[in-house]
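Every protein chain of the complex appears in place save one, which is left out.
Chain nomenclature is as follows: A and B, assigned in order of appearance, with residue numbering initiated at 1 for each chain independently.
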Amino acid sequence: MIFSSVVEWLADPANWTGTGGLLRRIAEHLRYTVVAVLGAAAFAVPLGLAVGHTGRGATVVVGAANAMRALPTLGVITLLSLQLGILEVGPVLLGLGILAVPPILAGAYAGVQSVDPAVVDAAAGVGMTSWQRLWRVEVPIAMPLLLGGLRGAVLQVVATATVAAYVGLGGLGRPLLDGLRVTDYPQVAGAAVVVAGLALLLDLGLAAVQRSLVPRGLRLASRTVGGAA
Amino acid sequence: MTRTWSRLVSALAIAALGVGLAGCGSDDDDPLTGGGTSAPASAGTIVVGSADFTENVLLAEIYAAALRGTGANVTIKPRVGTRETLVKGLQDKSLSVVPEYSGNLLAYLDKTATETAPDEVYDALKSKLPDGLTVLQQSSAEDSDVLVVTQQTAQQNNLTTVEDLGPKCGEFVLGAAGEWKQRWEAKIKELYGCTFKEIRTTDAGGPVTVEALKGGQVQVANLFTTASAVTENNFVQLKDTKRMYPAQNVVPFGRADALTDAARAVLDKVSAALNTQRLTELVARVEVDKENAADVAADFLREAGIG
Partner (left out) sequence: MIDDLIDYLGNPRNRETVRELLLVHARLSLVPLVLGLLAALPVGWAAHRFRVARALVLGASNVLYTVPSLALFVILPPVLGTKILDELNVVVALALYTAALLVRPVADALDALPAHVLAAATAVGYRPLRRFLTVELPLAVPVLAAGVRVASVSNISLVSVGALIGVGGLGQLFTEGFQSAYNPPIVVGIVFTLALALVVDLLLVAARRLLTPWLPRRGRGQRVRPLPAGVDVRGATGSAGGAA
């Protein structure tokens, strides 16, 4: 019975259009997610590749990334909002970015580390410079894990971006929290379904990207590529 | 084989230690402590709930401290949510009593209610109570919703009352808590001919609403009459001449079977000792001076000679 009321709520066009409608909320939600993940990737991918490639600083960097996972996003966002300005988008983007860094860093680092040392050695033997080894050999082989980390980050951020509504911003957290306040369960469940749907769509998209970016040879050689994540 | 088992047992012991430390603490029901715990309520415990805005948390602390003075075992569940959640909590016996506001509670229980004066509202409220729930004596202390604008907006548009605002609503965005729309959108249109350009959810008279009004994201905001933000920021309160917001006297709302005679007596004393000015001062101590709500509650009770 709650199932049918959720379907009803989702089917009602009034809920999708207008200034507070789902379409707008989805757009806001996507914006927070994409900006946060891209920002995190810009920081975490080079760092992860560097640490994996050179092998230096691993303990510190990896340790810090693991510690970051434990930061409660609600706490980070409320604190940053109070410090940097309520209703500013910065705190939310920063908080979500912090959430996204550990999985991306882990993926990049693990990816480079997963390269068979013999292969790296062979590349060196053939005369490749450090840079060439990184970009021509290690990164392509690291792709599955790197993209897997990215996918994991996107999933987490999409689900967590609902917190933005608590500090007064938009996104799909808005219908979720508003519905919660008046115990309008169809609205809460409907918003949750949309978040889940969005996450799945993004994940499918990234899976397609993963398939196209992973070198064919690797795909053929490995039995778990693509679906590894 | 035995080695495996002993290892397993040690590991489980460590895990149990961890979980046990956590679990132990919850049974530590020190009745002298303030602050919220989610310790399970045993029989005879009074559970005071509150909504998620500061004043209500303060009132809950006051009720709780007064009730403890009667020797009862009291726990507090602060910031539970809105009225809907609180009522559900009362009905399924998770909560015993909550601080409520006569007018809004009446409007919640009876959407067609038209009473606005304090005594009328209270009498109507008593007649609309769900089974098993009751209200005690109401206080003269009132905390009403109020629509406010910045000094600038008021001057530019000549606004002193909500009637002045009515025809101009279409130019303004309103910032209010998520439930405002459901509760008041139709009523404000009916009484004042007001249809806002947009009703944006900010929060329940909290920092988001204040910030939005100051920053201009919204031009009208719904705050509370006892909130310090109004005076701190020199906002202009628009007079509700047609009494859209009914009288909002503070009144304990709870389960008849959970409130002993001693409990009722002490809460009545609290209601008698509270007035709007006192309440506003107490709220300011928590909101502006950042004092602990339980400390402020204790001071109030001491000064009022209760418990």
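We take it that a residue touches a chain if its C-beta (ideal position, glycine included) is under 8 Å from a C-beta of that chain, and two chains touch if they have at least 3 such contacts.
Because the structure is predicted, anything quoted here is derived from the model rather than measured.
Colleague: Based on the whole complex, identify which of B:I46, B:V80 or B:L136 touches the chain you can't see.
Modeller: Missing-chain contact among the listed residues: B:V80.
Colleague: Out of A:V137, A:V158 or A:V214, point to the residue that touches the absent chain in the complete complex.
Modeller: The missing chain is touched by A:V158.
Colleague: Which one, B:K93, B:K111 or B:R302, makes contact with the chain that was left out?
Modeller: Checking each option in B:K93, B:K111 or B:R302, the one touching the absent chain turns out to be B:K93.
Colleague: Residues of subunit B in contact with the chain that isn't shown?
Modeller: On the subunit B side, contact with the omitted chain comes from 1, 4, 7-8, 10-11, 14-15, 17-19, 21-26, 28, 30, 33-40, 49, 52-54, 77-81, 85, 88-89, 92-95, 203, 206-207, 286-287, 290, 292, 294-295.
Colleague: What residue numbers in subunit A mark contact with the hidden partner chain?
Modeller: Residues of subunit A in touch with the missing chain: 2, 58-59, 62-63, 65-67, 69-76, 78-79, 81-83, 99, 102-103, 105-107, 109-110, 113-114, 144-145, 148-149, 151-153, 155-163, 165-167, 173, 176-177, 180, 185, 188-189, 191-192, 195-196, 199-200, 203, 228-229.
Here is the rule we go by: only the chains that are shown with their structure count from here on.
Colleague: Would you kindly tell me how far, in whole Å, the mean C-alpha position of subunit B lies from that of subunit A?
Modeller: 37
Colleague: Which stretch or stretches of subunit B touch subunit A in the complex?
Modeller: On the subunit B side, the touching residues are 81-82, 84-85, 88, 177-179, 182, 198, 200-203, 207-208, 211-212, 215, 217.
Colleague: So in the complex, which bits of subunit A are touching subunit B?
Modeller: Of all residues in subunit A, those touching subunit B are 19-20, 82, 85-87, 165, 167-168, 174, 177-178, 180-183.
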